[in-house]
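The structure under discussion is supplied below as structure tokens; questions concerning it will follow.
Just one protein chain is left out here, and the rest sit where they should.
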Amino acid sequence: MLSSAVVAFAFRLSPGADLKRELLAVARSRDWRAVAVLTCVGSLSAYCLRFAGKGEGVTRAGSFEIVSLVGTLSASAAHLHVGLADENGSMVGGHVLDGCVVRTTAELVVAELPALRFDRELEAATGYAELTIRPREG
Amino acid sequence: MLSSAVVAFAFRLSPGADLKRELLAVARSRDWRAVAVLTCVGSLSAYCLRFAGKGEGVTRAGSFEIVSLVGTLSASAAHLHVGLADENGSMVGGHVLDGCVVRTTAELVVAELPALRFDRELEAATGYAELTIRPREG
Partner (left out) sequence: MLSSAVVAFAFRLSPGADLKRELLAVARSRDWRAVAVLTCVGSLSAYCLRFAGKGEGVTRAGSFEIVSLVGTLSASAAHLHVGLADENGSMVGGHVLDGCVVRTTAELVVAELPALRFDRELEAATGYAELTIRPREG
């Protein structure tokens, strides 16, 4: 099992930003190789999520609080799941696709793991590009 | 984008503690300038949450597992969202207000970011006091 020191990055996304695209744009601009989401607090005006075991995304507009954001990312890919709460507090969750739009803000703190690199490789058993974790050098 | 080393603090809130007030009391007593919630596992006997896009809080008593707590805080303010699961596993989520009361425990691990300072300034575009992220010195 591989370990690393941690460097935290804190930043805020503005209204209208696409959550996943923006995170990947930041990752590419900084050439991040291995990052984990530590916390994200904010809101969305629309979501596009792939629900468990489904092939396509579901889109809905409204007001949603971001109650949870988990995931790993690098400059080449992001794997993010989100939990959202609506105007009645009811929750929906799933796999984040393009189309999750920031409503008022999204405050993010992420952990870069400088000793590691995250890549994704197609795995026959699951049909998905699954995470590989390697030392950054070597 | 600003980065920082991380110092982790681990502590536990006791039955009856108010989640947000207690976190702010800890932040003030330690003069924290930039902190992110890493994990919180515990339970509540009552919540007071502001749901998405609403102005007022909703209060409810019961037994709730804390399934997610995300957010940022400093000695002057906290921005926290929580996801709670009830006696049937049903979930509710929203913006944490005063009135979220610990039932059995709340185990918290938070990350202090010593290179940064978090402040909040009223933003006309959203009507909320939004997060600003600055170097701690400078």
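The chains carry the letters A and B, assigned in the order they are written, with residues numbered from 1 in each.
Keep in mind that, in the parts below, a contact is a pair of C-beta atoms (placed from the backbone, for glycine too) under 8 Å apart; a residue touches a chain by one contact, two chains touch by 3 or more.
Keep in mind that this is a model prediction, so the values were computed, not measured.
S.K.: Considering the entire assembly, which residues of chain B contact the chain that has been omitted?
M.R.: Within chain B, the residues touching the omitted chain are 6-12, 15, 26, 30, 38-41, 43, 62-69, 83-91, 104-105, 107, 109, 111-112.
S.K.: Under the stated touch rule, tell me which residues of chain A contact the chain that is not displayed.
M.R.: Those residues of chain A that touch the unshown chain are 1-6, 34, 36-38, 49, 51-54, 58, 67-68, 70-72, 79-83, 91-95, 111, 113, 116, 118, 125-126, 128, 130-131, 133.
Everything that follows uses one rule, which is that only the chains that are shown with their structure count from here on.
S.K.: Expressed in ° and rounded to a multiple of 5, what is the rotation angle of the C-alpha superposition of chain A on chain B?
M.R.: Angle of rotation between the two copies: 120 degrees.
S.K.: Just give me the whole-number Å value for how far the CA centre of chain A lies from that of chain B.
M.R.: Going by mean C-alpha positions, chain A sits 20 Å from chain B.
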